[in-house]
Structures are given as structure tokens and as C-alpha cells.
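Below: the structure, in C-alpha cells.
All protein chains of the complex are present and in place, except for one that has been dropped.
By written order: A, B and C. Residues from 1 in each chain.
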Amino acid sequence: MPELPVEVKELAARVRNWGRWGPDDELGTLNLIDAAAVLRGAAEIRTGRRLALGIPLDEKGPQTGVVPGRINPLRTMLMINHPYLKGDRRNFCNSDDSVTMGLQAGTHWDALAHVSYDGRIWNGYPADVVDYRGARRCGIEKVRTLVSRGVLLDVARARGVERLPGGSAVTAEDLDAAAELGRVRIEPGDVVFVRTGQMQLLRAGDRSGYVAPAPGPSLRTVEWLHRHDVAAVATDSFTGEVFPAELPDTYLPIHLLHLVEMGLTQGQNFDLEALAADCAEDGRYAFFVDATPLPFTRAVASPVNPVAIK
Amino acid sequence: MPELPVEVKELAARVRNWGRWGPDDELGTLNLIDAAAVLRGAAEIRTGRRLALGIPLDEKGPQTGVVPGRINPLRTMLMINHPYLKGDRRNFCNSDDSVTMGLQAGTHWDALAHVSYDGRIWNGYPADVVDYRGARRCGIEKVRTLVSRGVLLDVARARGVERLPGGSAVTAEDLDAAAELGRVRIEPGDVVFVRTGQMQLLRAGDRSGYVAPAPGPSLRTVEWLHRHDVAAVATDSFTGEVFPAELPDTYLPIHLLHLVEMGLTQGQNFDLEALAADCAEDGRYAFFVDATPLPFTRAVASPVNPVAIK
Amino acid sequence: MPELPVEVKELAARVRNWGRWGPDDELGTLNLIDAAAVLRGAAEIRTGRRLALGIPLDEKGPQTGVVPGRINPLRTMLMINHPYLKGDRRNFCNSDDSVTMGLQAGTHWDALAHVSYDGRIWNGYPADVVDYRGARRCGIEKVRTLVSRGVLLDVARARGVERLPGGSAVTAEDLDAAAELGRVRIEPGDVVFVRTGQMQLLRAGDRSGYVAPAPGPSLRTVEWLHRHDVAAVATDSFTGEVFPAELPDTYLPIHLLHLVEMGLTQGQNFDLEALAADCAEDGRYAFFVDATPLPFTRAVASPVNPVAIK
Partner (left out) sequence: MPELPVEVKELAARVRNWGRWGPDDELGTLNLIDAAAVLRGAAEIRTGRRLALGIPLDEKGPQTGVVPGRINPLRTMLMINHPYLKGDRRNFCNSDDSVTMGLQAGTHWDALAHVSYDGRIWNGYPADVVDYRGARRCGIEKVRTLVSRGVLLDVARARGVERLPGGSAVTAEDLDAAAELGRVRIEPGDVVFVRTGQMQLLRAGDRSGYVAPAPGPSLRTVEWLHRHDVAAVATDSFTGEVFPAELPDTYLPIHLLHLVEMGLTQGQNFDLEALAADCAEDGRYAFFVDATPLPFTRAVASPVNPVAIK
């Protein structure tokens, strides 16, 4: 009986945003990013400091084969100093490269079309809007820009640990504590970055440990994110939520609640370590953020190199 | 005798920045982006309007095979609503995708390692720092962030045309006229977007016409960009410079002058049409820009979806 | 009304082999290859001459983008003389390469799962046995070996032309004339190679001309192949059948009749030019053939380099 447990279904009903932005909406909570949110973000730019949050895109990425076919970037050279004019290297020589990779191989946003259950994706669209051609609805290219105020919720620091233990569920109280630590109030349209410290494992080369078990957002944070009208949420882990899941007969249920029910764009494998150090140092946990995905047509995800600017 | 003509060599000597940021520099003119440039850019954010400049990443991209192996994005589905729990579609179903593409297939930045001549890349590094593993020096991952003030130089509009004709060389006077049109003064560290209108051809589906012949920056703009200490320059064409080239025995000579001599990061296939319309409407040709590349390790280029924010 | 025309449906009913080899069959006419067929083929080996029929696998292949995503082989180097022991090139150095390609990019066999109509593939299996994972039924890996007697039917030569004109339908009479020219009698289990000369266009670099219009097997050869219990049929063209099709409201109808109805494995892009010259010279149009596909699991096609041995 692997149907979703009743408590998850009840939670789903409480956070469901279907129809909130009309029957044709494909953006979900990204609609909450308005000019005010962008200006609120811009107001956080004070020193000109910039921090990129993307992990290196190479074969040392977090993919271990656990998701079949989702491979780490395989980049190869197409040309190496190829001389174009009669083979003369004293003139124009070109180097060019190519890549094959899972769109979720590294730091990425899930498109709202990424997951489904009960035959539905976000806003109630039938799941078969995704076929071999990709996502006819809610593909990542519909997110034209993703720019707003960003807020780091450093849950690890708020709990007083370097890194949450694998399998540890982040709770609403954790998020409140982290917001308090950062002396920041979440406002509608903010992009929230939840730090667990799990990225330290990947940085140390422990790919398997990084993948699972993992700490992360849980059934106990979904309503919090809903209530605060967060525009998007990103984590520093592979699964983007506590793993293994809290309840039997669930598998990545937060994905379903965020993407399908709330229309909440979510991201994984964000490296929040340097950002966290920076925020701890200057005491400022809000910043301007641009995390606009690449416009892959009909894609169910996109790599991204988000930048926090303070 | 396809050696570079003497006038190009003399121009090269005049704009050469080798050593300007030390013998170990791998950033070139991106060093000109300091906190002041970022803050100057941030000051341009007034309405919260955002415009993405990346072209769609799909099989309709501009690659025609003219650069062997540089293919348009080939995105395929790895999973389509794959049910994870005992095949039950009432629970978690996953869609995942994968891509193979040339890193210069769409809107992209060239890394400083992208081209060489006379056995040298930027800063005088030997060209063989690029090998089958990629660029040991000046790979795109060295550009950690690319955030600054952006300026649109709408040359087409300044010339009073919809689109410059193919093969038309943009001149220093064109850039001055466009700056005057935009009532903007270029400052050190600015990122400059040169619009020719060539992108209209690609948008109309004329891939071959888009590729060549092309208008663009020329031998007559190199010193201008050097004198103004531009941090990076992007164009709305395939070649990024006038094509065919102005002189015999040259092939993409501006690439050599920008990348090898000046260390000037340059980008191609930027869609500046909507941005140009917006600037014409509000009369503001300066904006905040984030065009941070993806951190592909040792890559000689990266796709990017730049965002202009006003 | 793009339903199949009634005459095609009637033809389909006449050649349908569903159930002939049981309800679980996934091989179709390849079942006709028994030990006798192999021995009959082996008996044709008399001089030890070998001719490979595969076209070069590289970027000059026949793919023009007409089938979206089916790209010519993109082969890139992973390593080039990489020294494994402390970087010392006096010891082991390795070169390695990688490829991305459509499985039907070059010379290939279609798996029986390659096409469907009316919701059915070969033997009446529902078309949805093919999903994002590939072909659960009738994938190319089910063809464990493809070895038999081969027969060249040189239709071009029988008609006295170098090459059939584009769009020319091969008929049953053509096949009879070619068999007579070759003084060969088709026997059950033979693999038949139908030469039109179209490959000359590809060899001359005329990719578009090669693709279409094309001569080839037609509605008028289907019953002939059925009556003679041919095990597999291969052609020297892109489409494998006359193109454009003979009737309105049809598109590659021979594919449907061969693959879906007869369960007849078919191949395209076979280079029969050298073989034809050889057969013309020695007057022997029958030979031993091994054209075993690569065992790609669940694939709907496989590249192959068939070898004729005389």
C-alpha cells in the first residue's frame, strides 16, 4: 500500500496553492517575487561582496549512480589550439569543449514539472504533460529570472553544531531559531537557503556520505515555508530534504509537497559554507541573490551558479 | 603566409595587458570589477525590472556544424514520472533529464583560455596549458562571479537601423554614438553589451544568416574597449566580431586581441532585443548585471543566462 | 484523416505474422535463421574474401537534423597519451575516447520495437512496451546473433543504371530481375541486401540528396519478401524504403509492414557499393554474412558493421 499516508495528504491539503495564481500558472511561488522583493534584495547590497554558491561541475560531483543516468559532468575537448588558417599556429587557434551531464548533476533548481504523484504535477496539471519531449508545462524555461532577496537560515549554526547529523529532520523551530540568529524576518518572495552543513561531506570527498543519510527540511517545515510565502528554497544537500523520510510509505515527500502542492521551486547541492562564514562574520544573513536557471527548453531542471551579493 | 598582419600585431602591442595584474593572473580585465563597480551597478536598480539575456537552449540553437562538434543542446529524458515506491503512481514519481552540448552552443562566455596564437594565451601562458584535460590556466571556473554595472551600447539604434548589415564593422565612433544615445559614460569595470540586431535573424529561424556574415566589434573598437577599461564585452552575434574579418590573413582577430592580449572576457549569442526595447523606453542604458558562468572545471567556455536588473 | 489507407491495411493483413512464432516471440522473421541457413551461408565461403558494409562513423554521417536528436557520432578524446606512472611518458601512456550518437546514426538495424501504429508493435504487443527505459519487448538485445546466408539483390544493376532515381519504387519484378541477374534463389532465412545505388550520394558528400528523395522497397515488394521468408532486409539508403511514400496519408509505410506486421528486421545506410562491384566481378551474389548488432539493452536500434564473406 504505498499510497501517501493520510497525515501527508492532510498536510498537502493545507499547503496546496493550486489555482492561487490562476489555472494557467506555471510559476507557483515564484509569482511572489515582485518588484518590491527585488528592491528589498537590492537594498541589501552594501559592500559589493559576491559569493557564488555553485559546486564545481566536473567528474567529482555528487552523482554516484543512485539516480540512474544522472551523471556527473563529462566534459571533453572538441578542439585544442586548433589552427584555423592553413594550420599556422602563429595565427588563430581555437579550443572548444563539450559536456554531457544530468541537469541535476550539480547545483540546480528543480522545475515544478520534476515530480508528480497521483497523476498530477503543480497546479493540477496531468503528469503526462511531461513526456519524451520534456515538460510541456512547468519546464524550467518558464522561470525567466530568479532574482530576489535571499536569506540564509543557518540551522547548523543555530543548533550550535558544525553539521547536522545524517537523517536529522529540520523543524519549524529550527527555521525560527536560524532566523532569530540571523536577526532577519522572512518576507513574501524571499528566497531561503537552509544550511545543514551536509556539503562539508562532499567537499571532503565523501560522496556516498553526502548523498545519504541526509539532514534537511521535513514534514515539520512545509507549513512554515508556506506560511512565510517563501518564493524558493535551496539546501546544501543531495536530496534537499531529510533522508530517509520520516514516515513509512513515503519517499522524498517534501518534494511532492513543495513542487506539486505549493508550487515551491526548490534547489539542491548549494554550497552554503562560504556564505555561512561570511554571514557569521558580518552578522548579515540577508542579501541580494540572482539564481536564474539556464533556459533549457522543456527541461525538468537546470544547473545554476547562484550568486549572493551583499 | 598566414601570420598575423603587421597592423594587427602593432594593435596587439598597444592593447596588451600581460603582467598588468601580475604574472599569475587568470582573470584579466575582470580584475577591474571591484566593490565600487558592483555598488555602481546596484545603484542602477530602481524599478526591480529583470531581463534575462540567454537564448533558448534547445535543438533550434545557432549551431549549424560550422564549428565541428559544437552541437546544439541535445536534451533527453532519463525518467518520465518514474514511480519509486513499488511502481505505485499514487506516490513519488520522478522525471529527470540529461544534456549533451557544446559549452559555446548558446549564450556563453569564452574563457580566456579559449583561443591562442603564436603559442600563447592570456598573460603569456603557453598555449599548451590547454590539453585533453582542459585549461590548467584561465579556465572558466576561475571567474568566480561576474557581477557589475552593465551598459547597453545599442549601435543599431544609434545608427538608426533595425539591424546592422552582415559584415558591417562596428567602430569606435559607433560605440561613442551609442554611449551618447544612452547618455551613459563607461567606467572601469563596466560590462558592455554591444547590440547589432543580428539576433533578429536567429529569432526568425535563419540560422545560417545569423552565423555569417555578421556585423560586430572590429579592429576599430579594440582600443576603445581597452581605453575605457571595460571588464567584459558581450555581443548579439555568433562570432562576436565582424565576420568575415576586415583584413586578409586574419580569422577572428578580435578574439585574439580581446582574449589573448587584453585578457578581456567576451561573450556571444546574447539576446539583447528585449533589453534594447526596454532601454529605449525608459531611456536608461545602464543596469545591474549578473552574468556569472557555471563553474565547469578547466572549461574553455560556459553557458550563461545573464540577467539585467533595473 | 491520416489513418492508414485501406489498401495498406489489406496488405498488412496479408503479410501479418503475429503469432506465427508464438505469443511471446520477439524475433519475428529472424526465427527463420536456423542451422541450415547458417551452414548454407558458410558454404558460400570459398575465397576468404571479406567486405565490411558499415559507413564511417563520424560527423560526416548522413544525419542532417531531419530526425531531431539523432546526431552523427560525436567522438571526443577523454585522454591523449596520458602518462599513468608519475607523469613519466617513458612508461604507460593511455588514449581513450567517448562517443555520443543516435543509435540509428549510421549503418544500423531497426529493432522490431522501433515503430508502431494503432498502438501496436510486432506480434501485437502494446506500443507502450516502449517507454523512457527503452523497449521492454523486442529491444535489439533480443537479437543475440544475426548470421546467415546473405544475398545481394542489385536492383540498380539489374535495371542497367548506376543508381535508381530518387523516389523510384523498387518492385517485386525488380527483385526477381536482380535475383536472376545474380543467379540466386532466395531461401527461407536468407538476409537480403537491396541495392539502389543511393549510397553514392552520401559518399559524394551530398547528405541532403542522400536522405530524400530516395529509391527503395515499396508496397510492391512487401509480399515478395514475405513469400520468400526473408529473415532480414537491408538497404543502401536513409529511409530504407521509397521516399516520399507512394500513397497519400502514409509515411514510411514499409516500416510498419516490415517491423510491425511481418516482424521483419530491417537495416538502413548499408554501403553496398564495394560488395556490388565484387559480386559483379565474380558473378556470385550469395555469401556468408554476420551482421550481429551490439547488445544495447532495451534499445530500439543498434549500429552494426556487417561483414560479407565469400
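As a working rule, contacts are C-beta pairs under 8 Å (C-beta built on N, C-alpha and C of every residue); 3 or more make two chains touch, one makes a residue touch a chain.
Bear in mind that the values here come from a model prediction, so they are computed numbers and not experimental data.
Participant: Out of C:L32, C:I55 or C:V192, point to the residue that touches the absent chain in the complete complex.
Facilitator: Result: among the candidates, C:I55 touches the missing chain.
Participant: Quick one: say which of C:G166, C:P253 or C:G267 touches the chain that got left out.
Facilitator: C:P253
Participant: Can you say which of C:M79, C:A172, C:A212 or C:A280 touches the chain missing from this structure?
Facilitator: C:M79
Participant: Of A:T29, A:T76 or A:N91, which residue touches the hidden chain?
Facilitator: Among A:T29, A:T76 or A:N91, only A:T76 touches the chain that is not shown.
Participant: In the complete complex, which positions of subunit B touch the hidden chain?
Facilitator: 74, 76-78, 98, 100, 132
Participant: For subunit C, which residues lie in contact with the unshown chain of the complex?
Facilitator: Subunit C touches the missing chain through residues 2-4, 34-39, 42, 45-52, 54-58, 67-71, 73, 75-81, 84-86, 88-104, 113-119, 127-128, 130-132, 134-135, 141, 144-145, 147, 249-253, 255-256, 288, 290, 292-301, 303-305, 307, 309.
Participant: Counting contacts across the full complex, list the positions on subunit A that touch the omitted chain.
Facilitator: On the subunit A side, contact with the omitted chain comes from 59, 65, 68-69, 71, 74, 76-80, 82, 100, 131-132.
We adopt the following convention: only the chains that are shown with their structure count from here on.
Participant: Once you find the CA centre of subunit A and the CA centre of subunit C, what distance in Å lies between them?
Facilitator: 46
Participant: With chain centres taken as the means of their Cα atoms, state the distance from subunit A to subunit B in Å.
Facilitator: 26
Participant: Identify all positions of subunit A at which a residue touches two or more other chains, and write them in rising order.
Facilitator: As it turns out, subunit A has residues touching two or more other chains at 76-78, 98, 100, 132.
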